[in-house]
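Removed: one protein chain of the complex. Kept in place: all other protein chains.
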Amino acid sequence: MELDGNAIGGLLQDVFGTEMTDARATCGTCGATGPVAETVVYLRGPGTVVRCKNCTSLLMVITQVHGLNCVDLEGLAALDANSD
Amino acid sequence: MAGTAVRGRLTWQVATVASVAAETDSVKTIWLDVPGWPGHRAGQHLDVRLTAEDGYRAERSYSVAAADGEPVAITVERLDDGEVSPYLTEELRPGDQLEVRGPIGNWFTWGTADGGPLLLIAGGSGIVPLRAILRHRLRCGSDVPVRLLYSSRTLADVIYRSELDQPPDGAQVSYTLTRSQPPGWTGFSGRVDEAMLAKVAWPTSEHPLAFVCGPTRFVETVADLLVARDYPASRVKTERFGGA
Partner (left out) sequence: MTSPVSRGFHRRNRPAGDGGKIPPGQYLTHDFPVLSAGPTPRTRLPDWTFSIRRGGETLRSWTWPEFQALPAETVTVDIHCVTRWSKLGTRWRGVPIGTLLDQVEHDAQYVLAFSDGGYTTNLPVRDLTGGQAWLAFDYDGQPLAPEHGGPARLLVPHLYFWKSAKWVRGLDLLDHDQPGFWESYGYHNYGDPWREQRYAGD
């Protein structure tokens, strides 16, 4: 199922310990920057796959293996959570 | 308090169903009693978790249908091939318990400080968070002008119709019906397109803020149309809905 970063707000808060949908994600492949909310997210498969809206490259992959979140962020050049 | 950023780990908390009401043949609004609900911004959602007797768990996300300060509510559309939505819309009764966590989402939200004028475009159940924005605006006594364009299959599928048929001051509501229209229909027909937006969308000279919510293809089409009308991408906020 193809949705956007809004759909994984709860999961990301679990992983990062803070709200992330308005964090700025910079794609490591094409350099495009935008809120995590506007990334393209694939759900309900073996894992959660987050892709760049501009070039479809992988940004993040999150799987849950025996109850642990396994997070790969290698596709991101930067991920900046808002600090208030 | 409304408007505060969410910090720290979200925890699941028990919610009790307070009441359930039908919006359409396949859509129900469910009011939840959530002790310790911290308040929320319009547009945020909550995650629902159901646990079966055998321990099986399912989680889904639903936009909060109410404004901050009103009882917490979600509006759920029953999807025929769904696992959770048929349960929530057909089985759930007052007194039943489920778990929720939230509120979630700092991007697709609106508060009075965000200003306007607002352009809200909904496809199907995408109306839910936009209705929360409208209710919040009303509760705050905001005079930010708002236009809502709401696409549904038929008039019977329009959610919150009695409320939307009587928009508050400064709010204009337009419907478009894509599958069939009743006799004498004076609203729009067919899918949202360039011609329809030309009649409804604020000109960019007004620096509008747009919120688009609905199925993925709907949101992509509408967002592209708004950007083609020179809405800056940063002023078009989108939320794609999925199913089941």
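Chains: A and B, in written order; residue numbering restarts at 1 for each.
To be clear about the criterion, contacts are C-beta pairs under 8 Å (C-beta built on N, C-alpha and C of every residue); 3 or more make two chains touch, one makes a residue touch a chain.
Remember, predicted model here, so these are calculated numbers, not experimental data.
Only one of B:Leu10, B:Val34, B:Leu50 or B:Leu130 touches the chain withheld from this view, namely B:Leu50. Check B:Asp96, B:Asp114 or B:Glu163 against the missing chain and you find that the one touching it is B:Asp96. Residue positions on subunit B in contact with the hidden chain: 12, 14, 49-54, 56-58, 81-83, 87, 91-93, 96-99, in rising order. Listed by residue number, the positions of subunit A touching the unshown chain are 1-2, 40, 42, 44-47, 49, 51, 56, 58, 61, 63, 65-66, 70, 72.
Criterion: only the chains that are shown with their structure count from here on.
Of all residues in subunit B, only 5-10, 45, 47, 59, 61, 101-102, 104-108, 216, 233, 237-243 touch subunit A in the complex they form. By the touch rule above, subunit A contacts subunit B in their complex via residues 1-7, 9-10, 13-14, 17-19, 21-22, 34-38, 43, 82, 84.
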